[in-house]
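Removed from the display is one protein chain of the complex; every other protein chain stays in position.
Let's turn to subunit A:
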Amino acid sequence: MFNLTDLHLDALSEVFNIGAGRAAASLSEIVGEEVKLSVPSVEIRRSEELNVQALQLEQSHFGIVKQQFSGTFSAEASLLFSEESALEIMRDMMGSQMSVEELAEFEQEAMCELGNIILNACLSAMADMLVIQLESSLPTYTVYSADEVIQNIVDLEDQVYILILHINLEIERRQVNGRLIFLFSSGSLSSLRTKIDSFLQNI
């Protein structure tokens, strides 16, 4: 039995799409091109149910930007893009004259920035609309295989719920899909639910 109902997930989807809109505006300003960002679906799972199929990501390696946040509730937020699309996004953002090889070294910091913009926008939209306080660590960037991604999550003992956001990012007519994953302890998830409940009552 999941802790969040479809109604809760719909409300979160609305919140995150507002965040995605803000992130797209920030990215457009940096890139000087129209950037579109949306969150077509939000789902919740328990960590033991998580596998590569559940993430619906076929690629073998991922670039992951991670931030820990705390406050009214705490969670770990990770943004995943396939390594290939991460590089393609970076190439589009920095101007197409660079080769994928050349980009490799800029990748880390620039991916941190891209992830930071998207994560912060989603976190702050959540903070604003659910009226909560959130603090966050600085982002870190790592490259993991699909199995490592799953294993790292399954290995966690106290973080049992996973909120999965499907992310569509479009830069220069190129469309890439990513995932934003929030890891919640059951305590944090129930605080989140309480906050969504009061948000829904106030609509």
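Note that in this section a residue touches a chain if its C-beta (ideal position, glycine included) is under 8 Å from a C-beta of that chain, and two chains touch if they have at least 3 such contacts; residues count from 1.
The definition used in the following text is that contacts and distances are computed from a predicted model.
> UniProt name of the unshown chain, from "ABC transporter ATP-binding protein", "diguanylate cyclase", "AzlD family protein" or "Tungstate transport system permease protein"?
When "ABC transporter ATP-binding protein", "diguanylate cyclase", "AzlD family protein" or "Tungstate transport system permease protein" are compared with UniProt, the left-out chain turns out to be "diguanylate cyclase".
> Just to verify: which one of A:I64, A:L87, A:L134 or A:I181 makes contact with the chain not shown?
A:L134
> Specify the residue from the set A:L7, A:I30, A:V154 or A:L200 that touches the hidden chain.
Counting the whole complex, the residue in contact with the absent chain is A:I30.
> Identify the residue among A:A24, A:L50 or A:M90 that touches the chain left out of the display.
Touches the omitted chain: A:M90.
> Which residue from A:I44, A:A75, A:C112 or A:A146 sits in contact with the chain not drawn here?
Of all options in A:I44, A:A75, A:C112 or A:A146, contact with the hidden chain holds for A:C112.
> Name, in rising order, the residues on subunit A that touch the hidden chain in the full complex.
26, 29-31, 90, 93-94, 101-102, 105-106, 109-110, 112-113, 116-117, 120, 123-124, 127, 133-139
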